[in-house]
Structure formats: structure tokens, C-alpha cells
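So the structure is just underneath, and the comments pick up after that.
A single protein chain has been removed from this complex, and every other one stays in its place.
Residue numbering begins at 1 within each chain, and the chains themselves are lettered A, B and C in the order written.
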Amino acid sequence: MMEKLNDLLERLRKFKRDRDWEKYHNPKDVAISVVIEASELLEIFQWIEPSELPTVVEERMDRIKDEIADVFLYLLSLCDALNLDILKISFEKLEKNEKKYPVERFKGTRRKYNEFPLEDG
Amino acid sequence: MMEKLNDLLERLRKFKRDRDWEKYHNPKDVAISVVIEASELLEIFQWIEPSELPTVVEERMDRIKDEIADVFLYLLSLCDALNLDILKISFEKLEKNEKKYPVERFKGTRRKYNEFPLEDG
Amino acid sequence: MMEKLNDLLERLRKFKRDRDWEKYHNPKDVAISVVIEASELLEIFQWIEPSELPTVVEERMDRIKDEIADVFLYLLSLCDALNLDILKISFEKLEKNEKKYPVERFKGTRRKYNEFPLEDG
Partner (left out) sequence: MMEKLNDLLERLRKFKRDRDWEKYHNPKDVAISVVIEASELLEIFQWIEPSELPTVVEERMDRIKDEIADVFLYLLSLCDALNLDILKISFEKLEKNEKKYPVERFKGTRRKYNEFPLEDG
């Protein structure tokens, strides 16, 4: 991974500053954009059956890359507007998840904590 | 930014490997999860008026951090499953955006390329 | 309201039957489509400030109609696949909401049940 997250953030800031777009980037409107881009990412897989996924992934790789990047760039914008370090909050959340889903209980099951009886978990 | 993206990715991989959850992480289902988490992020700002945003951001900062992190962790999982470098594809997309929204035309306007007559852009 | 919901449902069934599309309409994939169309509806209002809403609504009314209809047609499809009467379940949910948000407590406040201290509610 040659490029660095900080360089990307700087370039994203410049992109918005050059266009005078920072003023639009309040957290609610950026969160809306995260959802819209995430939904465009999902649309790539709309109606696709599990067996078709490998072919679809290959055929639509350019769109997939673009949509993942769009979601990420808005997430970074949101973190920037809120003065959050995306890596720091993600480490913290992953640590929470490690505790919330103890290995011995969740190994091999996707069932959510508290959602189901866990006898079969 | 002390923590590194590669370290986060390694820890995320271990988290999934330990629980035997990699098998569930096909691109379609992960994209669904990206949308669900993005929507939970947006829910924090549901019904909030612009003037209320600063207070809401302060009061709900812990939820905001968690939901941003959830979206990011699923994005990283998706990139990992597809063998994509999230920084590389984001640099490439930002470069596309720089060309798609030339400064002289889009400075100060949010109007989308091709969506509107640009006389006023 | 001259047209009837049952007529719409019949025509929607015929639309799918004629194209042999019923086989794709499992609940998960239809729910995905509901989200995608809902997000396209939201996209119409992306970056729009409250003061701009009346103009935007007027200018984009055709898109708004189409996207609302898309969400509704998928909801109807989902109900049909699950043998649910959309009016019946909506009356039942509205009745739940009437109890969950008692007038005396929620009049004029959007704050959700259980989410906030309600001293100020």
C-alpha cells in the first residue's frame, strides 16, 4: 500500500476547498450521501444469485471500485468535518465487536447477540 | 494518526477468521451490510434541523463514531474479499471526480454534472 | 381516488407473470430493491437546503412521482409474495404507533420513545 491515508485526506480537502464545497458538508447531508453511494454499490448486485456473483464481480469491477471509493470518500469527509480519526474509531469499534461477539459463542454462526436464543449458537 | 490501516486490516481479518465468518462475506451480503450500517448512521440525524446539528453531534458522538466505524469495517471487508486496495481505488476515483467537476464550473455549486442546465453553474 | 389498490395489484401481478419475473421475487431480493428505490427517492433531495425544497419539488416532480411509485410497487410485490394485505398490516402498525407515542407526551416533539430523557418532551 504505497499511497497513504493522510495524503488521500489532504487531496480530498483540497478537492472540496477548490470548489468551495466545504460549506455543504454538514454531517446530516454527508450521511445522506454515504447512504446514497452505499445503495449504488448494492445496486450492482441487485437480483444477482450467489452462483452468478463471480461473473458479475468480474464484469462490473470498475463500477464496484468507483462505488466503494465514493462511500469511503464521503466517510472520510464526515470524519474530517467532525474532527475524527477514522482509524482510531475503527480500532475502538473492532475492539467492542471482539467483546460483543466472543469467539466461543459465535464461531461459525452469524446470529446476532441478543437477537436469538443462543442454544444453537 | 498512529494506528495504521494495514494493522486495522490485519486485525479485522483475524476477527473474522477466529469466528469463521469469512464464508459469509460474499460481496452482495457485505454490500447489504454497508447499506444497513450507513442507514443507521443517517438515523442519528433523522428529523434534525440544521440549527440543531451542533448539539446533536455533541450529544450523540459515541453513536456517530460507532456507526462510521461499522460502515468502514464493512467497506474494508469488501475490499479484502475482492482483493482491492481501498486507498488506491479512492485516489483513482478522486482523480475522476476532479475531472468530472472542473473547478471553474462547479465552484460554489453542488449541481451535478449532466443533471441541470449549467448556465447558472 | 378512482383507481383501486386491487386493480393495481392485479396489473402488477400480470406485469411480472408476463415477463416470468416472479421467480426472482424472493423477499430478500425484493427488500434490496425497496432500499435501492428509496435511496433514489432520497437522492432527489441530496444537498438540498430547507429553503430550496419548494423549488426543487416543483422542478423534479416527475422524478419524485416515479421514485415513490417504484418503492410502492416493490412493497406491493413483497406483500404479494408473503401473502400480506398491505392495508391491514399498516392499520395494525399505525395502531401500535398510536400507543407507542401517546399524544400527551409527544405533542410537538419528534424525540423517539426511549431514546432521550423525556423531561423536555
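Structure notes:
Following the convention adopted for this analysis, a residue touches a chain if its C-beta (ideal position, glycine included) is under 8 Å from a C-beta of that chain, and two chains touch if they have at least 3 such contacts.
This is a predicted model, so every value here is computed, not measured.
Contacts to the hidden chain, counted on chain B, fall at residues 24, 29, 32-33, 35-36, 39-40, 42-43, 45-47. Panel shows chain A; residues 32, 35, 39, 47, 49-50, 110 of it touch the chain omitted from the view. By the touch definition given at the top, chain C reaches the unshown chain through residues 1, 3-6, 8, 11-12, 15, 18-21, 24, 26-28, 31-32, 34-35, 38-39, 41-42, 44-45, 48, 50, 53, 57, 61, 64-66, 68-73, 75-76, 78-79, 82, 84-94, 96-98, 101, 103, 106-108, 110.
Rule of thumb we're sticking to: only the chains that are shown with their structure count from here on.
Between the CA-based centres of chain A and chain B the separation comes to 4 Å, rounded to the whole angstrom. For chain B, the set of residues touching two or more other chains reads 32, 35, 39, 50, 110.
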